[in-house]
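Yeah, one chain of the complex is gone here, protein chain that is, but the others are all in their spots.
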């Protein structure tokens, strides 16, 4: 049985909703100042205003801040390509940090490398200007509504 | 040339200083409510009070919050075993999420699996009660003072 | 619903069968000279005779050989704790190499950190003598018999 393509799975209403309302959620996203700026089938672009983040003693952002931004965008990219009402749970994520990042504006991109009904493999990149400063690769488990179970099940 | 053991590298003054002052730093650590509670040579125990964190629509903590706590403790565990004044830059970190985590108290542990002068391989675990909810493995690059260079160099 | 413990899932007949016959399989395992030597619920110990492996120009084993051994043991450790007839498909694996390894005897250990019906999070370590030379962490997807689907589904 052939897998659906990302274009076949893509629900542009979900994407439009995310761009309109997804940037107003409280919690970590607000703390990070993440705004989604563009969405396509299996791709997503965002910006994080990290200018007011307290640097570590080295003068750079805490790696955990970059990790959280990449966790956020690699999780968000699956929503327009999964059935409405389902949610995506990050099962695992690996991040390589390529350069220290000072407080300021961070751009982030995410893409879906491949997916089935149950999971998606995703990549994410974070940039300062045109310089790649962090790269991520991970797995998102797709969870049906009202199922209470472990993330990795 | 034999590598130094973690016990030979261990500086208990640094550890005592971290336990006394390290929990008062502003920024991400404060946002996460992370407190270091115990340190040994190459091992570290912490708690994060995530009870006031806003849950995602699924009712669970944003994975980025767990990622940030694990990034923090796996980075911190190297300080008592590297020369004073040096700092540890997370080069890469991989996290597996084993179960969803509701807002509340998270315990975290970190350990050094092996190290040289230039880098350390570390592991981290996050627990709710006795249940392992996330596991991390990564690399910390050890950077000498006043060297301005890329994290991964 | 409570998860079964590893002890409750453990089928010692499967473990005994693996120790008796699992070391006679052709293919990669034979090429690597891997022998399972001990199995407990969620834990496994093995040895790989890499003494006849061709070293790279640096005089050390190709990292891919170590990767393959760790892939093998982290995949094998789940069989005694999943239903008979099911199989474990490695969904993702991350390996840190801590030291170069010359051709010779490699010991490997694997353990299950946590599992559900559908997947297990595993760790693996490779040793030369008592020295940890590589550490792995990954996810095994548990696949029911006769289901033809993507590994990561």
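For clarity, chains are labelled A, B and C in written order, and residue numbers in each chain start from 1.
Criterion: a contact is a pair of C-beta atoms (placed from the backbone, for glycine too) under 8 Å apart; a residue touches a chain by one contact, two chains touch by 3 or more.
What you are looking at is a predicted structure, and each value in this text was computed from that prediction instead of being measured.
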- Query: Of the residues C:10, C:45 or C:97, which one touches the chain left out of the display?
  - Reply: C:97
- Message: Please output the residues of chain B touching the missing chain, sorted low to high.
- Response: 3, 91-92, 94, 114, 116-119, 121, 139, 149-150, 152-153
- Task: For the chain that got dropped from the picture, name the residues of chain C it touches.
- Result: 26-32, 53-58, 62-65, 67-69, 71-72, 75, 87, 89-100, 143, 150-152
- Query: In terms of residues, what is the contact footprint of the unshown chain on chain A?
  - Reply: 94, 96, 98-99, 113-114, 121, 123, 132, 135, 137-139
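Throughout what follows, only the chains that are shown with their structure count from here on.
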- Note on the structure: Per mean C-alpha coordinates, the chain lying farthest from chain B is C
- Message: I want to confirm something about chain B and chain C. Since they are copies of the same sequence, is their interface symmetric in residue numbering (over half shared, so same) or not (under half, so different)?
- Response: same
- Message: Quick check: how many Å separate the C-alpha centres of chain A and chain C?
- Response: 31
- Residue list for chain C, restricted to those that touch at least two other chains: 94, 114, 121, 139
